[in-house]
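A protein chain is absent from this complex, but the other protein chains hold their places.
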Amino acid sequence: MTAESASTVKVIIDVMLKAEILDPQGQAIANALPRMGFSFSPVSTRQGKRFELTFEHEPTDKEIAEIKKAAETLLANPVIEIFEIRMER
Amino acid sequence: MSLDTVGVAAKSPAQTQPWRELGLKEDEYQRIREILGRRPSSSELAMYSVMWSEHCSYKSSKVHLRQFGEKAPATDVLLVGIGENAGVVDVGQGYAVTFKVESHNHPSFIEPYQGAATGVGGIVRDILTMGARPIAILDPLRFGPADAPDTKRVLPGIVAGIGGYGNCIGVPTIGGEVVFDETYAGNPLVNALCIGVMRHNQIKLAKASGTGNLVVLFGAKTGGDGIGGVSVLASETFGSSKPAKRPAVQVGDPFTEKVLIECCLEIFAEDLVIGIQDLGGAGLSCATSELASAGAGGMLIQLDKVPLRDANLSPEEILMSESQERMCAVVSPEKISRFLEICKKWEVVSTVIGEVTDGKHLVITWNGEIIVDVPPRTVAHDGPVYNRPIKRPAEQDALISNTTKSLAVPKSGSEFRQILLDLMASPNLADKSWITSQYDRYVQGNTISASPSDASIVRLDEETFLGVAVSTDANGRWCRLDPYTGTQLALAEAFRNVAASGAKPLAITNCLNFGSPEDPGVMWQFSESVRALADGALEMGLPVTGGNVSFYNQTGSVAILPTPVIGVLGVIDDVRHAIPLAYKKAGLELILLGETWEDFDGGEWAHLQKHLGGLPPQVNLKHEMRLGKLMSDARDQIVAAHDLSDGGLAVSITEMALASKIGAKVNIPENHFVHLFSETPGRILIAIESDQVDNFVGRAIDCEITTTKLGKTGGDEINFENLFSISIAEMREINSATLPRLFG
Partner (left out) sequence: MRVGVVTFPGTLDDFDAARAVRFAGGESVSLWHGDEDLAKVDAVILPGGFSYGDYLRCGAIARFAPVMSSIIEGAKNGLPVLGICNGFQILCESHLLPGALTRNKGLHFYCKDQELEILNNTTLWTNNFKVGEKIVIPLKNGEGSFQCDDKTLAELEGEGRIIAKYMGENPNGSRNAIAGIANAAGNVVGIMPHPEHAIDSLTGPSTDGLAFFTSVLKKMVNA
C-alpha cells in the first residue's frame, strides 16, 4: 500500500451482477460458508467487483461525470451489471 | 539501511552475515569467501545462496546424473543434449523438437492453483527459450488418497491452475497421469512436460558472447514474487504442521506469457538474438550468471535499470525475485532497435540492463556502485558437489520377502467380476474426464490423440502429416520394492505406450521425485534409479536429453515412494496412420501380444488390499524393443491397440471397450486369475481384421513375440466367457462416478 497524504481522495466503484443474473461464484461461496462451520446464514450471497481510483485532489464535477461514463462503458457491462460510485476521504 | 557494496564488503571482513537463514551451510559460506578473497556483499550472498540451493545446483544429484552423459548411446538424432534449458532432437524433414519435464511440487502444496500454474509457465518458457513454439503440455500428477481432506484441498486447485494457465496461453494439455497413493499425502507431485517445435536452424542457446552486445530483460515487471522461493521451499521439507511459508509462492499471469510467446517467436524469426535464457528458479541471479558462464565470462549489469512493480525492493530482493514471465536476451547493437520495436508491438516491457564485456567477471551495479563482482561459473556451475552417503535400507529385505503370495487368491467368476469393478471404480483407474475436461485439447488444431490414450500425439506438418508422440510413466510402488527394476519398468512402459501408438521412440526426459538426499536410504533409491535409467537408455539406444530432480519430497522423516517419472518422445511419419485406442467396429479379432507370468507384487490388485511387498516383475528391454518393432512393422494392419499395465488384461480390455463404446467377447486362458489381473510388462492388446491375423502372427513370430487369440469385438457387454460378464453401460456408470463424487 502506498502512503497516502491527507488530500487523497478515493473514488470507489462497486460493480455487482444484476439481481436476476445467475451468480455461480456467489453460490459457491454460499455453499462453502456452512461447510467451514460458520453459523450465520444470509438469505443471499453474491460476489462483485470493486474498483479504486485514487486522486491527490478533490475530483471536479467534470471528472466525476467522466468517471461515471467510464463506469458505464468499461468498468461495468450494463447488460448484466449495476454499479454504484462513492468517495472515500 | 546503507548499501552493502563490494567495496564495503572488502573493508569489513568480520561482519556477520545471515548465510544460515538463506539456506547455506557453513562450509559453503567459507568456500564463497575463498572464491572471492573477501566476504561476499549481501547481494552476492543472495546470489550464491539461491544458485547453490539443491533445486538450482543439483549438488546431491550431479555425481549420479553424470551417467546420462557417460553411458549415452550413440545417436544421430540428438541436436542439443543435457546442459541447456531443454534437449532437442531431430525428427526429420528439417524439424527439431524440444521437450522436457519439470516439477513444481512444494509450491503446489502451499498454493495449489498458483503453484501448478507457475509450474506450467516455467516449463513452457524453458521450451520457448530454445527457439521453439510450445505445442503441447502433459501433466503427470500424484496425490494422496482421493478421499482425504487435503486431497480435496489441493487437487481441484492444481487442476484449475494447470487449465487456467495452459488454456490461456493457447497450448493444448493433452496427456499426463493422475495417481492417488497414501505416500503423496502432504507431498503432491505436480510435474509438467512441454513439447516445442522449430526448424533446425532456429535452435537458440543460452550464451552471452561478443563484447559490446547488449543484455535485455523483457516480459513482466519484477516484483516480490517468490523471494527466496527456491532455496527456502524446494530445499527444505515440511514440518508436520501446515507450512507458513505462504508469501514465497509466485503468481503467474498467463496473458503476459502468451504475448511473450508471440513476441519471442517474431524475434526469433528475424534472428535478432545471440543468446536467450528464461528466468525461472533464482530469477536474475540464474539468468545472468548462466548467460555469462556460457560465454567468455564477462558481463556488466545495471540492476537499477530493471523495471519494477514494487519500487521498495532492495537489490538483494531484485536478484532473488522469481516474478514470472520474464526472459533475458543478448542482442547486438545493430539489432536492438528492431528487437525493442517488436516488444513494443506486443506491449511487452523491455529494457536494456547491461552488456557483454571483455572481462572474466559478472559485475552488477546499483546506481553506479558495484554490489556484485564474481566469476560467473562459480555461481552457476561450480556449486558444491556432494557425494551423499548411500545405504540400502535395513527393512528392504523384509519388504521383499512379504510377497502377494500371502494374499488369498480369488477363484470364482463372481469374485473376478467384483475385482474388476473395484479396480475400475478405484480412483487410479476411474474415468478422468472431471480433470481432463478442464483442459483445452483443441487449440492450435494439431491434436491427433489426447487422454484417454496410450500416448499423446501432435501433428507437426499439415502437408506431410509428420507428428510426435509422447508418454510419461512412473510406478512408485515398484520402485520402492526395487528402484533399479522399477525405474526400467517405467522406461519400458513409456516406450511401449509410444510404440503402441505407431510411433518410433527417439529420446527420454525424466523428472526424479524423491525424498531427502540427506537420508542414505533415499540416496540409495536415487542412485539405483539413475543407474537404471542410464543403463536402460543405453540398451534401448535412446538418449536422455535432460530433465529435473526434485528432492525433499517428504513430511518429517517419511519420504515419498521413490517416483522417477520417465517421458519418452517418439516420431510418427504420418499421423493419419497412428494407432488409436478405440477399435470402432465389431467383428475384429482381439490378440494379446507377449507372455503373462504371475506378477502381482506392487500392483493394483495388491494396492486395493493395501499390500506393498515382494518384487516388481522382471524387465526385458530387448523384448520391449522387439515388441515396438512389431507394432511399427505391422502398423497398417493394426486397427487399435492398448498397452497392458495397472490391473492387467481385464482392465485393458475394459478400457478399450469403454473407449470404443463396443463390447468384446473373450476367452481367457488358465490360470484365469493370473491372466486377468497380473501386471507382467511387455504386453499389448491389439484389434485386427480377421483376414490379417495369419500374416500378423507370422510377423510376430519373426519378432519373437508370442500371440494369444482372445476373442472378438462386438456386442454391448464385456464378456469373459465362462467366467463373468458386465454390460458397457454398467461399467461406464461405475467407472465415471468416482471423481465427480469425490470432487464435485
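Per-chain residue numbering starts at 1, and chain names A and B are given in the order in which the chains are listed.
What we mean here is this: contacts are C-beta pairs under 8 Å (C-beta built on N, C-alpha and C of every residue); 3 or more make two chains touch, one makes a residue touch a chain.
Keep in mind it's a predicted model, so treat the numbers as computed, not measured.
Within the complete assembly, B:E347 is the residue of B:E347, B:E395 or B:D691 that touches the hidden chain. Contact with the chain that does not appear here is found for just one residue of B:S61, B:Q250, B:Q302 or B:T447, B:T447. Within the full complex, the residue among B:D253, B:E355 or B:D454 touching the omitted chain is B:D253. Within subunit A, the residues in touch with the undisplayed chain are 17, 20-22, 24-25, 28, 74-75, 77, 79-80. Remark: the residues of subunit B touching the chain excluded from display are 160, 163-164, 167-168, 170, 253-256, 258-259, 346-347, 436-448, 459, 462, 575-576.
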